[in-house]
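Only a single protein chain was left out; the remaining protein chains are all shown in position.
And then subunit A:
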Amino acid sequence: MNDMINQSRRSFIKSTALVAGGLVVAFTIPQAKRFMSVANAAEAMPLPAPNAFLRIGADDRITVMLAHSEMGQGVWTTLPMLIADELDADWNKITVEHAPAAPAYIHTAYGIQITGGSSTTWSEFDRYRQAGALTRALMLQAAAKQWQVPVSALRTENGAVIYGKQTLRYGQLVEIASKLETPTTVTLKTPEQWKFIGKATKRLDSAEKINGTAKFGQDVQFDGLKVAMVARAPVFGTKLKSVDDSAARKVPGVIKVVKVPTGVAVIAEHYWAAKQGREALKLTWDLAGHDKPDSAALLSRYQVLATQAGLQAAKAGDVTAASKQAKQTISAEYVLPYLSHAPMEPLNCAVRISDQGCEIWTGTQMQTTDQAAAAKILGLKPEQVVIHTQFLGGGFGRRANPRADFVSEAVEVAKAAGLPVKTVWSREDDIKGGFYRPMFVHRATVGLDKQGSPLAWQHTLVGQSIIKGTPFEGFLIKEGIDGTSVEGVADSPYVKGTPHHQVHLHTVQSDVPVLWWRSVGHSHSGFVMESLIDELAHASKQDPLAYRRQLLKAHPRHLAALNLAAEQAGWGKPLPAGVFRGIAVHESFGSYVAQVAEVSVKAGEVKVHRVVVAIDCGLAVNPDGVKAQMESSVSFALGAALSSEISFKAGEVVQSNFHDYQVLRMKDMPKVEVHIVPSREKMGGVGEPGVPPLAPAVTNAIFAATGKRIRRLPIGEQLV
């Protein structure tokens, strides 16, 4: 932890400059670990604005620039904690801003500016601490110069440099500091010296989010900004045949009706007029010859594919031969639906195009691809596209689209309208508008040896690829296998630990747009794997916890989470009458999460009373933030497990709003207890890893309660 970071290894490129009376600290780190790259983003996009992670004003105010987007996960607080510790900052003087879209803010591991993969805290752990440490070193040198004493005689505390009884606040030092030479090495603090890291810290964005002043994309308003709604194809992939907009143009408040590649946009003074104008459009779509998805037909097709050989994603030994040695064989098919992210804030994006370039105000998780897409549409250089990232009213993956769908469309609308326009989506647009978690069917046949351990494991997955057709295809699809389709299965410790195993994938082509949904492939594979393991435990008449412990004996981090959850839940101890337990453990995004759910089933209705969560995410920078993300994951995953489903009939999405796309509500929220494994292992994420184990913990408890194995989500009416 006490890293000495030297110039040759990390290559600080530091520039300091006085900006608005303050010190700007900036540096970049070579993209050594880059695995995603959009046309060498760093080289292609020169810096449009001051390259900075923090600014100190003459008024002592410390502004932390966030390279990532705040969408509820708490990075607005976590990243400043990293800087505050190294800088010895006064926490009360910190303000936070979203950084612009610029190469300086490119993800240290992913090579583009992105908030995703539950990666912000671990990927910024060094960079933000270094920014703080570098700035503190400059403050010390500045004070040493001012007082004409050696740096070794000085210390820093709470936003000031101290020499004996004298104090210089950081704000008083910025002018001298800005003229100093760059330090070539930085010594980071040891964990014992941390005041913020590892301590439960209250959110910095709380006040503005409870008094109505926080600005989301939806709240962007300025003189001349109009509101647009787009009428899109009712069946994905179909094109507009004709439009009669005469009635729409007569709606009071409607300004213009324009065609855009995705449909017809009604531009109006406000939402209400845009909505009424859109309803007045008479549109016909060319549906002939188009794929019209139908859920029942899709399921049949997927089920057939699941019995056939696909592309090989993992293999060891000889499954066919070993299967013949099995003492017992379990075969099961699991079905998971398309899911909508349904963030509380429907999608929106405000665009102003001028002679100089284009400005975009939106809540996005992927600034680089949005910027590139807007530039391409307008014939601009990426640096001419300025992105003002707003608070995201939820993301869950929907606002990280490699195809930049909602931003591209909004740019097209503003371009066609010749006006600054905020394109807004209704909830119906959101539910029907695609980019779903793909539907998946898994089929597994597992042969057990005489101890009941898996001897041969054949596993076939069927579903659409999230990555195919995106700029990431070249990096994330290997030999035809989209890693996000098979993650959690192909790399499962259960599968890998089975001497003879084979994982196959069928990637289905479809016009239904799909995207990563909180926990991506693990959102289906975690359910399937932890359900299957429960099936195997019961088939071999073993306790589900003991069975997992045996199979995971070489996986200490799985075990630590599993044991902590079981212990805190009182596994094996009596429960109130009618209440049953289920357990699950799953690793994703570098973190290990186990959950024990306490469930009762009455008249076919499932009630989840309590969920005990244990997580090993390595160092928990903000333990209360970790807890909040676990609570959030339980809620998000439980709503999906109980009742969420996107289905298709005659090509159209059946659901339209929260009455038929049901998500968790207060009355169904269980008591959630979160326990963090004390760990100094490699850091993982916390936004997503709490999602995968929830559904199987619940359905395993349902099995304990009723003897019925739930192999299809949502649970819905299956128990009635």
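Here are some notes:
Everything that follows uses one rule, which is that a residue touches a chain if its C-beta (ideal position, glycine included) is under 8 Å from a C-beta of that chain, and two chains touch if they have at least 3 such contacts; residues count from 1.
Here is the rule we use: contacts and distances are computed from a predicted model.
Name of the non-displayed chain as stated in its UniProt record, restricted to "Protein translocase subunit SecD", "Elongation factor P", "Peptide/nickel transport system permease protein" or "(2Fe-2S)-binding protein": "(2Fe-2S)-binding protein". When the full complex is taken into account, the listed residue touching the unshown chain is A:Thr213, out of A:Asn92, A:Ser152, A:Thr190 or A:Thr213. Here the missing chain is touched by one residue of A:Lys450, A:Lys649 or A:Lys671, and it is A:Lys671. Which of A:Ser485, A:Ser632 or A:Thr699 touches the hidden chain is settled by the complete complex: it is A:Ser632. Among A:Pro191, A:Pro252, A:Gly418 or A:Pro678, only A:Pro252 touches the chain left out of the display. Only one residue from A:Pro346, A:Pro420 or A:Pro471 touches the chain missing from this view: A:Pro346.
Subunit A meets the missing chain through residues 70-74, 202-203, 205-216, 218-219, 221, 227, 252, 269-272, 342-346, 391-396, 426-428, 624, 628, 631-636, 657-659, 663-667, 669, 671-672.
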